[in-house]
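Here the complex is missing one protein chain, while the rest keep their positions.
The block that comes next holds chain A.
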Amino acid sequence: MQDKLQALREEALTKINEADDLKALEAVRVGYLGKKGPITEVLRGMGKLSAEERPVVGELANTVRAAITEALEAKKQVFEEEALNEQLKAEAIDVTLPGRPVTLGGPHLLTSIVTEIEDLFIGMGFEVKEGPEVETDYYNFEALNLPKDHPARDMQDSFYVTEELLMRTHTSPVQARTMGEYKGNKPVKMICPGKVYRRDTDDATHSHQFTQVEGLYVDKNVRMSDLKGVLNQFAKQFFGEEREIRLRPSFFPFTEPSVEMDISCKVCHGKGCSVCKQTGWIEILGGGMVHPDVLKMAGYDPEIYSGFAFGMGPERIAMLKYGVDDIRHFYTNDQRFLAQYHQA
């Protein structure tokens, strides 16, 4: 009987080995391990055996059964793996086809620039202030040392709503408003970005609406060298460490002395090229020491307080930094334009 079991095992293992699909394997399983199979038959015949033989044969039968089962499982796994491989092969796709787009929007270029400027000055301890776009004549002009008959109003041809109200021509009124708010007894350290309006016909370099960022620092003992230092820090962080700045005298009614700031040309590094019109320098902003009349009108004693102010145009900065060739692009919102500046 034991010999018979050993023979069955050999026979079954051979058949398992020979089976070439799952169906054949199943036939082997049923043929040897099924209820009508030879091993079951052997076990059924155990009753005829002696008490000594019975456990020995029983154990052997179980061993044989286990061996066959194990071989069956192993072979089955091989078949399943093969089947899976087949299936995966059939499932192959063209990985070079485009993915399903995830649409992300992005900020307008002007917003990106204003945000960057804001963050730089916030880092230097400035706060961000806002003010009305329809401004009073007083704040837009008079509080900034531009009385009604001032010749500099030539430069400020404006959109009036009434005789006393107009579309602000610069963000400078926010300076006067903020100083007023602080009542002449606390330092002011702020920037104010915003929309401004001038009576210009729109063309490649003019826009009746544009953006300005204005800055103001008023405290005791503020020096002109501080203006130079702060603007230098800004320029280096915004435009790059390698850029140099220079200040030139200029004129604004609300500052005295007044300056214009140039940065060295990024293309030629100051040697002179077509980008900087052979000068080596590119004008970036205007500023100066706050005019004593402006301080006085806002309630700051110019004998005690001094300060500096500056203003710049994000459109101009964008045009210089990215080579945008027409200011109207900022306001036509051509999607192909907007999307160019959505990268970080």
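General remarks:
Here is the rule we use: a residue touches a chain if its C-beta (ideal position, glycine included) is under 8 Å from a C-beta of that chain, and two chains touch if they have at least 3 such contacts; residues count from 1.
The working rule: contacts and distances are computed from a predicted model.
Per the UniProt record, the absent chain's protein name among "Spermidine/putrescine transport system permease protein", "RNA polymerase subunit sigma-70", "Phenylalanine--tRNA ligase beta subunit" or "aminomethyltransferase" is "Phenylalanine--tRNA ligase beta subunit".
If you put the hidden chain back, the residue from A:L5, A:A176 or A:M289 that touches it is A:M289.
Taking the complete complex into account, residues 97-98, 100-101, 103-108, 110-111, 115, 118, 121-128, 130, 132-136, 149, 151-152, 154-155, 159-163, 165, 167, 187, 189, 195, 197, 199, 201, 208-209, 217, 219-226, 228-230, 232-233, 246-251, 256-260, 279, 289, 291-292, 306, 330-336, 338-339, 342 of chain A touch the chain not shown.
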